[in-house]
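For reference, the structure discussed in these notes is given below.
All protein chains but one are shown in place.
After this line comes chain A, so read on.
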Amino acid sequence: MPGWEVALRYVLLLAVLALTVGPFLWQLATSLKGPHEDIFSFPPSFLPEQPTLANYSRVAETIPVWDYALNSLTVAVANVVTNCAGAALAGYALARLRYRGRRAATVAFVLAMLVPVEGVIVAQFTTMRELGLNNTLVGVVLPLSVSALNVLLMRNAFLSLPYEVEEAAFVDGANVWQRFARIALPAVRGTLAVVAILAFMGAWDDFLWPLIVLSDPQNFTLTIGLNYLHGTFANDERLVAAGTIIAVLPLIVLFACLQRYFFRGVGEGAVKG
């Protein structure tokens, strides 16, 4: 690549960086500005003149933000566990076991994946009411607990494993559960990691379903609590900013730590294919 092209690339990269990450930084800066600072000043000043963490403690005084965060964490971790276990088990059954009805089971998951969540929320809402799970965290987790997309991702991962490995274990007398847990599952760790990341982010970020199923502020997840904060205290932008940073920072940190696995999982198939 000629030098001018490299330079041009970096200029463009920095411009896009400003556009994609800039708004988050602006929010972070706003959240750190002191109460006597004019956040509407002109020209806008980016750096806080009287940096303070007071807005963060004020958020906690206004709404039980740490309780909401704990609710979000509970939901997200539960979602990771159920998705990893459920999708791995079902994916294994679809890819590696032979039985009558396998094709029908695969079709069921494909159809389930095609049904848009947005189209069935009302039916899910009534189902949850009938189950008595409205307004509970279990009710938030259940519909997402084993996503059909994840099942099919795991299926594809298991399909790509050579059969020889499992055959050797079979000859050694391993039963189907042992072959699954000790041989097949460790071999698809990469896809499992991607499923875990997607499940965590999906649950932590979800808005529409928790909004519908949760009505008691005590059970709110962070996203719902934030929307509430916004509605109630829209006039104090510093508070809202601090709230959004509390909601987004753990996720950005988590993603930064795991992005290696994530992008590798994405890149793997592409490079080898």
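Note that a residue touches a chain if its C-beta (ideal position, glycine included) is under 8 Å from a C-beta of that chain, and two chains touch if they have at least 3 such contacts; residues count from 1.
Methods note: contacts and distances are computed from a predicted model.
For the chain of the complex excluded from view, the name given in UniProt is "Sugar ABC transporter permease" [choices: "Sugar ABC transporter permease", "Ion-translocating oxidoreductase complex subunit C", "PaaI family thioesterase" or "Glycine cleavage system H protein"]. Within the full complex, the residue among A:Leu13, A:Leu53 or A:Leu70 touching the omitted chain is A:Leu13. The chain not displayed touches chain A at residues 1, 6, 9-10, 12-13, 16-17, 19-21, 23-24, 26-27, 30, 40, 42-44, 82, 85-87, 89-90, 92-94, 96-99, 101-102, 105, 108-113, 115-116, 118-127, 129, 142-143, 145-146, 148-149, 151-153, 155-157, 159-164, 166-167, 170, 175-177, 179-180, 191, 194, 198, 201, 204-208, 211-212, 222-223, 226-227, 230, 237, 240-241, 243-244, 247-248, 251-252, 255-256, 259, 263, 265-273.
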